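All protein chains but one are shown at their positions in the complex.
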Amino acid sequence: MTDLTQKTAHVPPAVTLGNTLPWILSIAFLAIAPQIFSSNSAITIMNQMGITIVFALAYNMLLGQGGMLSFGHAVYMGVGGFACVHIMNMETFFSYLPLPFLPIFGGVVGMLLAVIVGSFSTRRAGTVFAMISLGVGELIAACSVIIVVFFGGEEGISGDRTYGMPFFGIEFLQHIEVYYLTAFWLLLSAFLMFMFSRTPVGRMANAVRDNPERAEFLGYSSRWVRFYSFVASGFFCGIAGGLFAINYEILTEENLNLATSGGILLMTFLGGAGFFFGPVIGAVVFILLQTVLGLQTDLWALYVGALFLATVMFFPGGFAGLLMMHVTPIRLGKMHVLYVPYLKTFIPGILAVLGICSVIEIVFHARHAPLGDEDMTIFWTTFNSHSIVAWIVAIAIAVIGVWLTKKAAPGLVEAWHEANTPDKGASA
Amino acid sequence: MHYTARCGLGAAMALFLGTTAAFADNVKIAFIDPLSGAFAATGTNGLNQFEFAAQTLVNDKGGVLDGDMFEIVAFDNKVSPKESLIQLQVAIDQGIHYVVQGNSSGVANALTEAIDKHNRRNPENQVLFLNYSAVDPALTNEKCNFWHFRFDANADMKMDTLTDAIAADPNIKKVYIIGQDYSFGKAVSAAANQMLAEKRPDIEVVGDELHPIGKVKDFTPYARKIQSSGADAVITGNWGADMFGLGKSILDNGFTGPIYTYYAAADGMTAAFGETGDGHIRLVSEGASNPPPTPEAAAYIEAFKTKYPDGNVSQSRITNTIEMLAAAINEAGTATDVVKVANALEGMEHKNMWGGTVYMRPEDHQGIQDLHVFVHTNDGITYDYDNSGYGMLTETTVQNAGMDSPTTCDMKRP
Amino acid sequence: MNAMTKTGVAALKLDDLRKNFGKSEIIRGIDLEIGDGERHAVIGPNGAGKSTLFNLITGRFPPTSGKVYLHGQDLAGKAPYEINRMGLSRSFQITNIFPKMTVFENVRCSLLWSEGYRYSFWNIVNRAQHLTEEADRILEQINLTERRELPAGVLSYAEQRALEIGITMAGGADVIMLDEPTAGMSHSETDYIVDLIRKVTEKKTLIMVEHDMGVVFGLADRISVLVYGEIIATGKPEEVRANARVQEAYLGAALEAEH
Partner (left out) sequence: MDLVLVNLIDGLVTGLLLFMLSAGLTLIFSMMGVLNFAHASFYMLGAYFAYQISVYLGFWVGLLLAPPLVGVLGALVERYGLRRVHQYGHVPELIFTFGLALMIEELVQFIWGRNAVNYVSPEILNFTAFSIAGNAIPAYKVFMIFISLGIFIALLYVLTKTRVGMIIQAALSYPRTVEALGHNVPLIFMGVFGVGTALAGVAGVIAGPVLSTFPGMAIVLGSIVFVTIVIGGLGSLGGALVASLLIGWLTTFAKAYNIRMEDILTGVGFSKPEPIWDSMWQDLWTITSPQIADILPYLLMVLILVFRPYGLFGKRDA
C-alpha cells in the first residue's frame, strides 16, 4: 500500500490532472495561507510547520519508504542547521550568498554526516539499525556540549540571517519573507522527495523494506539500497536544518537530542508512515496539538502520548491510513452508508473522550493546584474541582459516552463491511 | 489549571485570528518558563511568585499609571530555546511589551538575541526582557543589549560572595571545585579559581573538574575522588538532579565539610537533603528569610504561604522585578514606549522589603544588591522550605555585592 | 540431452560441495553438472538437504568446502545479489514476495537491475515505457494482469506462487532455480503452475526441487536423487525410475503414495 496515486494507465503521461492537482492546490494554499492567518505568531507557527514537514518527510524516507526505524534522526537536521549558522557567521562569504541558497549547504552537510554514519549503520535493518541510530544520536547530542567550537555548548550558536546578500532587494527582516522562503523550500523538497520515491532506488527501498532477502535475489544489495535512502534522507534533513537556522537564527543542543528525534518519530507515525503525505498531516496535527493543547492544559503530553499509543495499537496506518481507508467506499459510491453510523459512534465517542479528559483534569487540579484555588475552567465551564458534583458529572459523562460508543460500534463495523462490499454486478 | 486555561483560549484565538492588543488596559507581562516537563516544578513556583507579587505589590495598591493592572500571562517554553522563541512571538502578537524569564541561561541567551533583533527590525513594537534568574555573566557583558535587564546577581558576583565566606573560614585549606560541563559550570570554576587565588593564596584547589550535564547516573566515583583528595570544602554550581545527586553522594560517602552551592534549596531539594545536609549545604543568594529582614517581608511570606502552602518564596528578586517595573512605568508615564521605561529603569535605586536596595547599573543593566550566604539547617528557621522544617539561615552578608565589578558591556542605546 | 553444452561449459557445476551445521554434515560432497538449457529436478526424501543445497548455490549460506561454478565462474564468497547479477535467479519454498507492494510493482522491481537501472535516483520509473511494457508482458504470462493493482499480500496462495515465479523470471536470468513451486497446491493449481513453468523457462536452464513426482517426470530432462546429503543417482527420468538404489531409498515409497 505504498501509493494509490498511480493509475492503471499503462504509460502515464508526465503531466496529468491527477498527479499535478495536489501540487497545484498545495502551491495555492501556501501562497494564500498568510493572508488568512496573518498574525506574526500564526506565521511563526506555519514556518515551524513547514520546517517540520520537510523533516518529517525526510524521516519518512527511512521509516515509511525504507522500513528503517531511526531513534536519532535529529542529528542530521541539527548538524545541517549548525553548519548553516556557521556560514551565517562567516561575514565575507555570507555577504555574497543570497539567503535562499543557504539550505543547500545544510543539506550537503547533513548528507555527509549520513554518508559517514550510514556506512556502518545501514549494514543491518530492524532492531539493530534502531539501536545504532539511538547510540549515534546520543553520542552526537552528548558531544554537543563538549565540542564547543562547533556546537557552542549548551547555549548553542546564533547568527543573523539579514547579513546575507539581499535577494532581489529582500533582506528577510520580516517573518512573512521567511515564510515564503520556507514555503518555497518546502514545496521543492517535498517534490524532490516524492520524485525520489519514484526512482529505481526509491522503489527498491520499498522492496527492501518489505523483504530484504528477496531483494538480494533480484540483484540488489539491501545494504546499499538502505544506504542510498539513508543518505538522501540525511540531505533533506539537512535542508530542514538550514531552514531552521534561517527561521530561528539559533541552534542549540535541543536540535540534536533524543526528545527531538522521538518527536519526529511520533508525528510521522501519527500522520501515517505508509503514505507519502502522511508525515505532512502528522507534522501539522502534532504542532497544532502542541501549541493549542499545550496552551489549554499542562497535561498535553499525556494526551499526545495516549493518542500515539492508540494509533500504534489500533490504526497503524495513522491519520493518512484512516483517510485512505475510505477510498474503497468512495470508489464504490457507498460513503452514504457510513454517515449515520459514524454520527452514532463518534458523537458519544467524542463525549467519552471529553469525559475521560475531564476526569483526568479534575483529578490533576484537585491534587496539584494551590490551596484555595479550587476553581477550574474546562470547556468554558468554571466550577469547583473539589465538589463532588463536578466529579459525578464528569464520570457520568465518561461512562455514558463509553457505553453509547460501545453500543453503536457493532453497527459501524457492519456498515463498514457493507460500504466496502461492491454491489452485485457493479465492480470498481 | 486555572491560569493556563484563562490565558490559553485567548492565546489560541490570537494565534490564528491575528487579534492584537485586545485588552489594552492591562500591562501584560509574558512569563516564559517551563510549565511542563522536568523543570515544571521550578517554573510553576516562579509563576506563582510572579502572580502573587503582581497582585499584592501592584494591583492591590491601585496598579500603575491611572489604575492599569499588571497581568501575568504564562507561556510554557518547556525549557527549549526554540519553543521560547515561538512563545515570544505569540506574546509580542498579543501586544505584550514585557517578557520575564529565568530558567536556563541558554534560553535567556536565545531570548535576548531574538528580542534585540526583533526590536531592531520592528521599532514600532518593541519589547523589554526582564531576566529574573539566568546568571550567565555574558548576558551583561559581551552579550549585553539595551533591552535586557538582570534582577539577579550574576554568577561572578555570587562567587565573589561565596569566596568571601570561604576566605573567612581559616579551617578551609583545600577546596574541590566540581560543576556541570557547560558555560555556567565553566564560569563558576574560572571565577572560583581566580577569586580564591586573590583572597586566600594559601588555599589549595585540590580538584577542579566538570561532569556531563544531566547524564550522570551515579556520583559515587566523584564523591570518592573528593573524599580522597582531602578537600575541606566543595564548590559547585550544579542545579536540579545533578545538584541533589552530587550533594547526596558526597555526604553519603563520608564527607563532613561544607558544600558551597548556588542552587541547593527549595523546589523539593531542601526536603530531599533534610537531615543529611544539615550544616553542610551552603548557598549564595539575595533576599534572606531567616531571620526575616523586615516585618513587611514576613507578612509577604506568610500571605504567600497561605495561598500556596506547597510553594516557597525562594526567589525574592521576583518582588524586585515587579516593583521596579511598576516604578519605571510610573516614572516614564507610559507602559507602551519601552525605551522610556528602559531609560527609567537604568540607574534606578529601589529600596526593597528584604532590607536592602537594588541598583540597576546603567553600564550593563545588571542589578546590584545585597548577597547572603545561607546554611541549610532546622535550627532558628522561621520560614522553612518545602514544609520540611529545614530552611536557609543567613550566615554572612555582602552589601551591594559586585558594585565595582568590571563589565565589558558596550551598551548601544537606541 | 547431454550434460555438456555447445560451448562446452556447464550452466552450473558443483564440485565436491559440502556443508556442516555444527557437527552434523548436511551436504556430503556433491558433484553435479547441469547443462545449458537443461531442465533438472532434484528430488529426495524430507531432510535430504535439498533446500540447503539451493541455499549453498545461491549464496545464502557459505559452503564448508567445495565449489560452485556458474557458467564456469567460481561463486565462492559472492553475495546473493552478486550471484543474481551473474544470471542466476531463484524462488523460495515459503512464498517470498513483497507483500505490501502491488503485483505490478513486484514484477517491475525485479526488472530494474537487469534493465540497467541499478541504484539510479535520476530516472523516474513510471516514465520508462519499456519497463512498464515488459512488466505487463510478464503479468500476462503468469495470468495476473487482472490483479495488477492489488497489494501482493492479498492474492490467493496459487497466485502468490505464480507471482513468485514471475519475479524469479523477470530479471532475465538464464539459470532459474525453483524451490518446490507446487508445494501445497491442489491438482488444478498444480497443472496451472506446471504449464506456467514450462512456458516461461523455455530456452533457459531450470533447476527445481519438487516433491510431486507427476510434476518432476513431466517436466524434467534429468533428475538427481538426493539422500542424506549425497546424490545417489543422476540421469534421465526412466533411468532414475529404474535405479535399484533409488527404488529402495526413496522412490518406491513415494511412487506408491503417488498412485
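By letter and in written order, the chains are A, B and C; residue numbering begins at 1 in each of them.
One rule holds in what follows: contacts are C-beta pairs under 8 Å (C-beta built on N, C-alpha and C of every residue); 3 or more make two chains touch, one makes a residue touch a chain.
Computed from a prediction, not measured in an experiment: that's the story for all the values here.
S.K.: Which shown chains does the hidden chain touch?
M.R.: The omitted chain makes contact with A, B across the full complex.
S.K.: Which one touches the absent chain: B:244, B:308 or B:374?
M.R.: Hidden-chain contact among the options goes to B:244.
S.K.: Can you tell me which of A:308, A:342, A:383 or A:416 touches the chain that was removed from the display?
M.R.: In the complete complex, the chain left out is touched by residue A:308.
S.K.: Just one of A:128, A:188 or A:396 touches the chain that is missing; which is it?
M.R.: Once the missing chain is taken into account, the touching residue is A:128.
S.K.: Of the residues A:23, A:93 or A:120, I need the one that contacts the missing chain.
M.R.: Only one of A:23, A:93 or A:120 touches the chain omitted from view, namely A:120.
S.K.: Which one, A:33, A:115 or A:148, makes contact with the chain that was left out?
M.R.: Hidden-chain contact among the options goes to A:148.
S.K.: List every residue of chain A that touches the chain not included in the displayed model.
M.R.: Residues touching the hidden chain, for chain A, are 63, 67, 69, 71, 120-121, 123-124, 126-128, 130-132, 134-136, 138-139, 142-143, 146-149, 258, 262, 265-266, 269, 299, 301-302, 305-306, 308-309, 312-313, 316, 360, 364, 368.
S.K.: Which chain B residues would touch the chain omitted from the figure, given the whole complex?
M.R.: Against the missing chain, chain B presents residues 37-38, 40-41, 181, 207, 209-212, 214-218, 220-222, 224-225, 227-228, 241, 244-245, 248, 252-254, 267-268, 271-272, 274.
In this section, only the chains that are shown with their structure count from here on.
S.K.: Can you pull out the chain pair that has more C-beta pairs in contact than any other?
M.R.: Of all chain pairs, the one joined by the most C-beta contacts is A-B.
S.K.: If you average the Cα atoms of chain A and of chain C to get two centres, how far apart are those centres in Å?
M.R.: Those two chain centres are 43 Å apart.
S.K.: On a C-alpha centroid basis, what's the spacing between chain B and chain C, in Å?
M.R.: Between these chains, centre-to-centre, one finds 74 Å.
S.K.: Hey, which residues of chain A end up touching chain C in the complex?
M.R.: That would be residues 1-2, 6, 8, 10-12, 14, 195-196, 198-204, 206-207, 209-211, 213-222, 224-225, 228, 232, 274 of chain A.
S.K.: Write out the stretch or stretches of chain A touching chain B in their complex.
M.R.: Where chain A meets chain B, its residues are 37-42, 44-45, 48, 142, 145-146, 153-156, 158, 160, 162, 173-175, 248-250, 252-255, 291-292, 294-298, 300-301, 365, 368-373, 375-378, 380.
S.K.: Using the touch definition from the top, list the residues of chain C that touch chain A in their complex.
M.R.: Its residues touching chain A are 58, 60, 79-81, 84-85, 89-90, 92, 96-102, 105, 108-110, 112-114, 117-127, 129, 132-133, 136, 148-149, 151, 167-168, 171.
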